[in-house]
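Apart from one protein chain that is not included, each protein chain of the complex appears where it belongs.
Our next item is chain A:
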C-alpha cells in the first residue's frame, strides 16, 4: 500500500508544529505540506499542478477562511483526476459549523481538535 500525501492548512503555528510531530511519528504519509493561509495553499496547488491526497483544513483563519477556501478549491479540484479527501479540523464544537460543513459535498468529515494518532490513522485509512 502506497502512502498518501497530506497537507495542513491552519494559521496556528503551535498546532502546525504539534501536528507535524504527530504525522512524522505516525509514518502514515509519504509527504507532508503545511500552509498558514488558504490563499497560499491555493496558489501553491495551481502553480505546482499537484494536490495532496488529504487536506486538513481549519475554519477560522484571517484573510481567507476555510469556507472561502473550499468555495474555490472545489472548483479547482475538478481539473485534477484524483480523489481528494478534505477534513475540517476545528477547535469549534459548534453545531452550526458541523452542519455547514456537511453542506459541502467535497468534505469527508469534521474532526474536532486536538488531533491525535488515532484520528490521524483513521484519516489515513479512509
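Keep in mind that, in the parts below, a contact is a pair of C-beta atoms (placed from the backbone, for glycine too) under 8 Å apart; a residue touches a chain by one contact, two chains touch by 3 or more; residues count from 1.
The definition used in the following text is that contacts and distances are computed from a predicted model.
K.L.:
So which of "Branched-chain amino acid ABC transporter permease", "STAS domain-containing protein", "Transketolase" or "histidine kinase" is the UniProt name of the chain that got left out?
P.N.:
"histidine kinase"
K.L.:
Which of these, A:76, A:93 or A:106, touches the one chain of the complex that we don't see?
P.N.:
That would be A:93, which touches the missing chain.
K.L.:
For chain A, enumerate the residues touching the unshown chain of the complex.
P.N.:
Those residues of chain A that touch the unshown chain are 12, 14-15, 17-19, 21-22, 25, 37, 60, 62-63, 68, 90-94, 112-116.
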